[in-house]
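Beneath this line is the structure, given in structure tokens, with notes to follow.
With one protein chain held back, the other chains of the complex are shown just where they sit.
This part shows chain A:
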Amino acid sequence: MSVELDVFVGNTTIMDKEVYQLWLNGYTVNDAVKVRIEGGVMEECEASADVLLSDTMDQYRTFQMCERLLHHPAKLANQLLFQIPPDRQAMLIERYYAFDDLFVREVLGKKLSKGTKKDLDDVSAKTGVSLKSCRRQFDNFKRVFKVVEELKGPLVENIRQHFLLPDQLARDYAAIVFFANNRFETGKKKLLYLTFQDFAFCAGQLINHWTLGAVDSMMEDMDVDLDKEFLQDLKDLKILITDKDLLDQHKSLVCTALRGKTSVFNEMEANFKNLSRGLVNIAAKLINAKDVRDFFIDLVEKFIEPCRSDKWTSIDMNLFLTHYTNSAHILDTFKHHAVWTRYMGVIKSCILRMYHD
């Protein structure tokens, strides 16, 4: 004796947020039922385990049918099969495209290829995110990447329009796409202390200031790739460290400004030339794709670590970077003001964001 068939179809599709989350998290039907029983939904509604099982199966089936629509969220709004209120649609999409920070940290900057997908079981074991969920998240990254790769216009806006994601989530996806496209190295040991949100912030800075789209939003291929011309121009900044006079002048300007304002003045004064060399060298090398990948590791090694060992506070960092940037403009022989501003603006906010434990 068994229930052979059991379906429930509502004119308005009924979807339980809790069950949806369990499904997204990759629980099997039976595990989901267990979780729900522990959650106490049974007492709340005088239901039995059978009822819960039937409901869970039904919901899982509905989600599976919806899944292909969720791959193209725009379709969800004008499909006829399920009548879902718009607020529910938004919820479905947002949760489907939501990801675990732990997971994304593992694949950030990696090529979204079949090879990476094969390694997902390791990632799953490492992060504790179920393999099913890992696959969904990975496929989401890949799907978004594929769609926006070919599109003109601002990256975040494209993602928001094509996948109907809320603003913050669209920005995060933009970061993921940007990292995947430029293959930034994020997995090195020295970078492990950085969270996804740190990287996402930096990506936002890079997208907004260093890509072609940042200058001219109507340009092709705008937001995913860095502005080549700009990278080329960055080489000119080398003068700041190659010209001895300029370097000394720069140092004295910064020191004058900071004297008495910071507790790490001596360390700063002693280390100024090294730090300046580090930052300018990063700029000068960015024209090579290989060095672009190492951008973050370079920032940490050449700048953040020395400062940290000297026990700079964030306030010290902020002060230094502000005056370091501004002083360059006062130098008489330094001509590359625009490039310098564009470069340092991003560097400053990235470093400030990355400067924590």
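Just so we're on the same page, a residue touches a chain if its C-beta (ideal position, glycine included) is under 8 Å from a C-beta of that chain, and two chains touch if they have at least 3 such contacts; residues count from 1.
Just so we're on the same page, contacts and distances are computed from a predicted model.
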| item | value |
| --- | --- |
| Chain left out of the displayed complex - its UniProt protein name, from "Sodium/hydrogen exchanger", "Phosphatidate cytidylyltransferase", "C2 domain-containing protein 5 isoform X30" or "2-methoxy-6-polyprenyl-1,4-benzoquinol methylase, mitochondrial" | "C2 domain-containing protein 5 isoform X30" |
| Chain A, residues in touch with the chain not shown (by the definition above) | 1-14, 44-48, 50-52, 54-55, 57-58, 61-62, 64-65, 75, 77-83, 85-87 |
